[in-house]
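The complex is shown incomplete by one protein chain, all other protein chains being positioned as in the whole.
Naming follows writing order (A, B and C), and every chain is counted from residue 1.
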Amino acid sequence: MSTDLDSLYQEIILDHYRSPHHAGLREPFEAQVHHVNPTCGDEITLRVHLSTDAAGDDIVSDVSYDAQGCSISQAAASVMTDLVIGKPVAEAMKAHEAFLELMQGRGSVEPDEEVLEDGVAFAGVAKFPARIKCALLGWMAWKDATVQATVVEHVETEETA
Amino acid sequence: MSTDLDSLYQEIILDHYRSPHHAGLREPFEAQVHHVNPTCGDEITLRVHLSTDAAGDDIVSDVSYDAQGCSISQAAASVMTDLVIGKPVAEAMKAHEAFLELMQGRGSVEPDEEVLEDGVAFAGVAKFPARIKCALLGWMAWKDATVQATVVEHVETEETA
Amino acid sequence: MTVTQLPGLLDGLAILRADFPILNRRLAGDWPLVYLDSANTSQKPQIVIDTMVDHLERRNANVARAMHQLGAESSEAFEAARDKVARFINAPSRDEVIFTKNASEALNLVANTLAWAEGPLAIGPGDRVVITEMEHHSNIVPWQLLTERKGADLRWFGLTDDGHLDLSNIDELITPATKVVALTWVSNMLGTINPVAEIARRAHEVGAIVVVDASQAAPQLPVDVVASGVDFLAFTGHKVTGPTGIGVLWGRTELLDQLPPFLGGGEMIETVTMAKSTFAKAPHKFEAGTPPIIEAIGLGAAVDYLSEIGLDRIHAHEQAITGYLLEGLATVGGVTVLGPRNPVERGGAVAFELAGVHPHDVAQLLDSRGVAVRAGHHCAKPAHLRYGVQSSTRASSYLYTTPAEIDALIEGLAFTKTYFKVG
Partner (left out) sequence: MTVTQLPGLLDGLAILRADFPILNRRLAGDWPLVYLDSANTSQKPQIVIDTMVDHLERRNANVARAMHQLGAESSEAFEAARDKVARFINAPSRDEVIFTKNASEALNLVANTLAWAEGPLAIGPGDRVVITEMEHHSNIVPWQLLTERKGADLRWFGLTDDGHLDLSNIDELITPATKVVALTWVSNMLGTINPVAEIARRAHEVGAIVVVDASQAAPQLPVDVVASGVDFLAFTGHKVTGPTGIGVLWGRTELLDQLPPFLGGGEMIETVTMAKSTFAKAPHKFEAGTPPIIEAIGLGAAVDYLSEIGLDRIHAHEQAITGYLLEGLATVGGVTVLGPRNPVERGGAVAFELAGVHPHDVAQLLDSRGVAVRAGHHCAKPAHLRYGVQSSTRASSYLYTTPAEIDALIEGLAFTKTYFKVG
């Protein structure tokens, strides 16, 4: 049994769980969302701060959050921030898609370490259907907030244009 | 099979069905009710006329009705009028109870011909659960109308007293 | 006189019948069961029964909320059933498939949430709901309750003498005041197949919502919610070879999102505090409490069973049997069929009168020979009234019905006439 358990609770996951990266709520931010896993009650409040680089592309400048939840949901949020902060939104969205694909692959998807880095540790989660929602909670919140922030930004751009 | 069928469709029943007694709606009456078998749509409109005999007891002077329905429900209404018209209400109610008991006895109740007369022909119906409601439609309407008529009468008696 | 081949009849009918254990049942007097009451409820193939038993004996657990292995297996089977149903009706999204307890609840769900809706979907005085005179009570009473409670008007399409919707006054019925048009795809009494897509098109021109009762269509026609162009579609598990206790409401996401919740409770919430709750998205928003888990799983097996045979082939079979039945009835003197005479215009439920014998008595005589039909108003009192009859006898076939069973019915009717000395 422990093999299966160990494939779920990879050391990397437990490390992120014990000392989550980028935790806490910070300023500035363009969008804040609150997501809940209705089944178990896990919650996350998450803020996104975007900026524009020289080429005019949106960059994820900061993602800050306050999360209550299990090891998987907390670690996934932590890994997610590592993956998206500092990246162009378009590239971060690709990581999001790759992670989603990994989770929905029922254990048959081979994760790409280039794209997912520490996120590859979650490959084992895909074999535990009940935990997939845990791993996705932070990612879904991030995507929602980023979409909102992008809209805000573009409205502002239009207004000032 | 025909034996079972014949126990349901006794000749007496078919006779009453073909030429129902006391059919039609007549005056005078103290109460009129409309009863429906919601399952199949059989309907009866029934009137009761009561009078008081020398001893001060309520007598069923007339029961008139307009019924749409199957052989069993039509014949049962016809037999019922034969049984109750001219009788003291109390005695007619006894016949009602005896008929009810026969119907609910699942074929195990031996009917009393003294009380039920042609009604004994319905003994076979008790073995066909789906038809019991048919046989009871007219009887239930009569009871309802009689209770209403009795109340009306007593209110009137009180008012004139 | 027995015919064993008719064009359109399902191949291997005898083998297919072996899927249905009840068809071996012998009744009083050792008559074999001739089940011609499938429009009332269908019989169940072994695969549906076995799927439910296997779940109960090996995997039973609550869904969604249970995270253990049994819970995961149960949730997976339950949600797979939703996928199967979505495929069965070609739903654009599985999240548009809501499990209810039967078709009646599905139709009430729409009417009740409209009663509490605010904004563009709200219904009030001056607004109109249009139904038809051939509806099942389950597609009449919810709209009567809605319009009465909200002070709106209820109108309806009448029927032609030959059992079709009378569409001659469609422009008077479907006007900008019309908020909802609710109609049956196939009548359970007349058998009529209605031009649902055409009516939906007209209703959409005035911005009305189209609610279709597919209780009789789903068992016997290919149902495609996209092609039909409707907004809501309801059907019931027990008529598509599935169990009782389960029905389906399909609705377009945009509309489901605008409707308030139906019943409140577990599973339909996002978060709850004592003062205030927020709600999950469809389908969960409309599925309060523990869902009919075993029943959904049984329904999934049922729609897969039907799809494997093919709804086109089932439809052809029903039309072949119905044609044969109509021909047979024509040979019995004194029979008047209600609804279209042409099998192509109708489904496999044929209601008729037999002169001089009340439908109860017809059904009783047939039953004494093992032939099960329905007698009464079939929950369609207004349609009976329209044709001046109080009740009728209805024979309804399904994919397991054989021409020999129709012969048994026709012989039974001859026997009935002799017994009651008519004709």
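By our rule, contacts are C-beta pairs under 8 Å (C-beta built on N, C-alpha and C of every residue); 3 or more make two chains touch, one makes a residue touch a chain.
This is a predicted model, so every value here is computed, not measured.
Colleague: Of C:V53, C:A330, C:A355 or C:A414, which one is in contact with the hidden chain?
Modeller: C:V53
Colleague: Check the options C:R17, C:R87 or C:K101 and report the residue that touches the missing chain.
Modeller: Result: among the candidates, C:K101 touches the missing chain.
Colleague: Thinking of the whole complex, not just what is shown, which of C:P92, C:G264, C:G310 or C:G356 touches the missing chain?
Modeller: Considering the complete complex, C:G264 is the one touching the chain left out.
Colleague: One chain is left out of this view; which of C:V129, C:A152, C:A372 or C:I410 touches it in the full complex?
Modeller: Here the residue in touch with the unshown chain is C:A372.
Colleague: Please give every residue of chain C in contact with the chain that is not shown.
Modeller: Residues 21-22, 25, 27-28, 33, 35, 37, 40-41, 43-44, 49, 52-53, 56-62, 65-71, 101-105, 107-108, 111-112, 116, 133, 136-142, 144-145, 149, 154, 156, 236, 238, 243-247, 261, 263-269, 271-277, 288-295, 360, 363-364, 366-367, 370-376, 378-379, 381-382, 385 of chain C touch the chain absent from view.
Colleague: Just the residue numbers, please: which parts of chain A touch the chain that's not shown?
Modeller: 1-2, 4-5, 8-9, 14, 39-43, 68-73, 128, 131, 134
Colleague: For the chain that got dropped from the picture, name the residues of chain B it touches.
Modeller: So the residues of chain B touching the unseen chain are 36, 38-40, 128-131.
One rule holds for everything that comes next: only the chains that are shown with their structure count from here on.
Colleague: Per the centroid of Cα atoms for each chain, what is the distance between chain A and chain C, given in Å?
Modeller: Spacing between the chain centres: roughly 45 Å.
Colleague: Can you work out the whole-Å distance between the CA centroids of chain A and chain B?
Modeller: 77
Colleague: Between chain B and chain C, tell me the centre distance in angstrom, where each centre is the average of that chain's C-alpha atoms.
Modeller: Their C-alpha centroids are separated by 38 Å.
Colleague: Quick check on chain B: which residues sit in contact with 2+ other chains?
Modeller: If we look for residues of chain B contacting two or more partner chains, we find none.
Colleague: Indicate the residues of chain C shared as contacts by at least two other chains.
Modeller: none
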